[in-house]
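Left out: one protein chain. Kept in place: all the others.
Chain nomenclature is as follows: A and B, assigned in order of appearance, with residue numbering initiated at 1 for each chain independently.
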Amino acid sequence: MDKLVINDLTFRYKNSGPDIIKDLDFTLQLGTFNVLYGPSGCGKSTLMKIIAGLYPEFSGHVTSGKMYIDSEDVDDWNTQDFSKHVAFLFQNPNDQFSMTTVKREFIFTLENLGLPIEQIEETIDRSLERVGILNFKDRKLDTLSGGELQKVSLAITLAMNSDLIMLDEPFACIDIKSRKQLLELLKDLQENDHKTILITDHDLMGYQGIVDDLYHFDDGQVQPVLKPAEVFATYQKENRQLLFDKPGDTVESIIDLHELNLQNGAKSLINSASVDVFKGKMILLTGENGTGKSTLFSALTRLHDYRGSIKYLKKDILKYNQRKYARYVGLIFQDSQMQYLKLTVEDEIKLSLKHTNYPDFWTDDVVEDYLKQLNLAHLKDHVVYQLSGGQKKKLQIFEMLILGDPVLLMDEPLAGLDLHSTKTVMKLIKTVASEQELTVLMISHQLGGLQDFFDYHLQLKNQCLTYTEVLNYESIS
Amino acid sequence: MNRQTTSNKPSALSYSLRDIAFIALTGVFCGAIFFGTSLSYNFLAAGMAAIGLGPFANDVLLGLWMIAGPLAAMLTQKIGASTIGELLGSFVEMILGGQWGAATLISGLIQGVGNGLGFAMTGYKRFDKLGLLLSTITGTLVTFGWSMINEGYGKYNFGFILLLLLVRFISIGFFAGVLVYWINKLVEKSGILNRD
Partner (left out) sequence: MNPSLKLGLVLIISFELAFMQSVIANLVVAALGLLYLLFKHVSIKKILWMFLVSIIPVFGTWFSFYAHGSGDAMHSAWLLSTRVYAYIFLGGILSYTGTVDELLGSLEQNCRLPSKFVYGTLGAFNFAPRVVVTVKQMKTAAMMRGEALHVWSPEIFFKSILISLRWSDNLSQAMVSHGFNETATRTHYDTYAIPWWNWLVAGVCLVGLQFLAFSGLF
């Protein structure tokens, strides 16, 4: 029997905009484990939100098509009918919840469905028990990690009794151990509770042997993959290595951490770390998801409390004037929009030129030349908030480089950039950094193509920060 | 499956869950932004109190507390948005520990109604300069009327009352008028509200 049937679906966000989904046909068999893969940003999430009944309720227009869930035409379903049949786990698990504790979120959900109150407590316990997290019941949601939040979400879908569970890029924010646990749990739910599972991902690592049907999303349409083994083979990971120098005794430090302790809520992230950041060097900072790399950046920019000491040029960073310090240690935020202050690309760049430490370096010609390399030159009069994700990122990095602050922290600056843009951006960073003797500390998950750009590698592991010479990682061959 | 949706076809009276969450969130943001100001308020108040001009501290900054309402009205263009925005804003303030407690809620209601009257006078059709101008005028008059009773402004001598009224109009005119106009212009130009 078919769990889900979609015929001839077409969807667009704006009436005047392009079709994101075009004449799409898609069928899911009852009780199967399915993976839909395709590049990031191709429309997989959009499709899931349509199946979950969130679109077009919240955004966009369905211009044609029919959808059946459990052989029922969904045309006259309201959002609650959808939620009873389909569970949808958002890409960012933090976005899934609206209450403050696990129990409160359960109660909110079960009240919404009109469950008699005498059944509520029992349902919560049963669902949490099934996922093995009964001890989370009274926990506050903001103290749970990404992987733990995913489990709570799954427990809630069990309480709601929805038989189709969809997960949108569920492993984007969680570490490898949690990823394995979550996959096992999903398989268990499929086999023993007869749930139908649909996962979208841009990466197929770890799915072989678990998946019943594999689908490929491309150009607004879904195609079943007839020979999945071949596709999995191309996604086999290869062990790779990046090599770095070890800092010598002669290098000068610009930031000194001494017995630094960092916490997020009750969770300890960094325990008594004493390391130096070296002047004029490019340093790569790695560590698993959720280990506290971004929190370290927040501490370095005085946005997060810490114990121990952080010194910039041998002086405690808390003793600097706030405005001045902000121009010594800059941060490229993960969210590009956080950095913008003006409306158009041109005004953003003008603002950076107004405050640059190297006005002689950034002549009109140099700026124009870099804009061309970054493929932004034709966008000068565009509104920054209307740029694509990649364009936003490139502009953000460029304008922070123009400023030429002595230390530049970069939090995942390569996320969402294609291979070509990554190379251009890295070259730009490297050139500007060496011209202006900038110190760069960069967090990056994407490691391909980074060889030769960095001097050192700083690793955050087991709550310790250490310089290491060898970085092993897995990559698609 | 061309389902009709409520959120894509807004009417001036119906609020969706998202609209309410949006208005409340902007209220929380406004609260958080001027919480940094409460310190400066106390300095200002102390200084002015020392020279017998205590209420001026109140009137100089009053406009700050009245940004959320007209902002909600301009952004959502809904009937009653400024009252709801202002009320939610003052609710936030009360819960986050504003020093005026219950009085905040009443003031919030009065400020919201005061601002809202201006938009009502245009039949909820002019969410532009005219609407904002009227809203700052009605906002000033209504809140001042309330201060005459509640804060005893009626018991000052006439010249002092006139001066307070003027200061209040300038404050509301700037924060709830000019500033809101600037913000709204940024929002319009950025296209972030465009959901067609």
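What we mean here is this: contacts are C-beta pairs under 8 Å (C-beta built on N, C-alpha and C of every residue); 3 or more make two chains touch, one makes a residue touch a chain.
This is a predicted model, so every value here is computed, not measured.
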{"item": "Contact with the hidden chain (one of A:23, A:111, A:219 or A:316)", "value": "A:111"}
{"item": "Residue, one of A:5, A:326 or A:415, that touches the chain absent here", "value": "A:326"}
{"item": "Touching residues (missing chain, whole complex) on subunit A", "value": "49, 52-54, 57-59, 78-80, 83-84, 87-88, 90, 95-100, 104-105, 107-117, 120, 142, 156, 160, 301-303, 322-323, 326-327, 330-331, 333, 337-339, 341, 351-352, 354-355, 385, 399-400, 403, 405"}
{"item": "Absent chain, residues of subunit B that touch it", "value": "15-22, 24-30, 32-37, 42, 45-46, 48-50, 52-55, 57-58, 64, 67, 71, 75, 88, 91-92, 94-97, 99-106, 146, 149-152, 155-158, 160, 174-175, 179, 182-183, 185-187, 190, 192-193"}
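The criterion applied here is as follows: only the chains that are shown with their structure count from here on.
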{"item": "Centre-to-centre distance between subunit B and subunit A (centres being mean Cα positions), rounded to whole Å", "value": "37"}
{"item": "Parts of subunit B lying in touch with subunit A, wherever the complex brings them together", "value": "1-3, 5-8, 18, 186, 189-192, 194-196"}
{"item": "Subunit A residues within the subunit B interface of the complex", "value": "14-16, 56-59, 61-63, 65-67, 74-75, 343, 383, 385-386"}
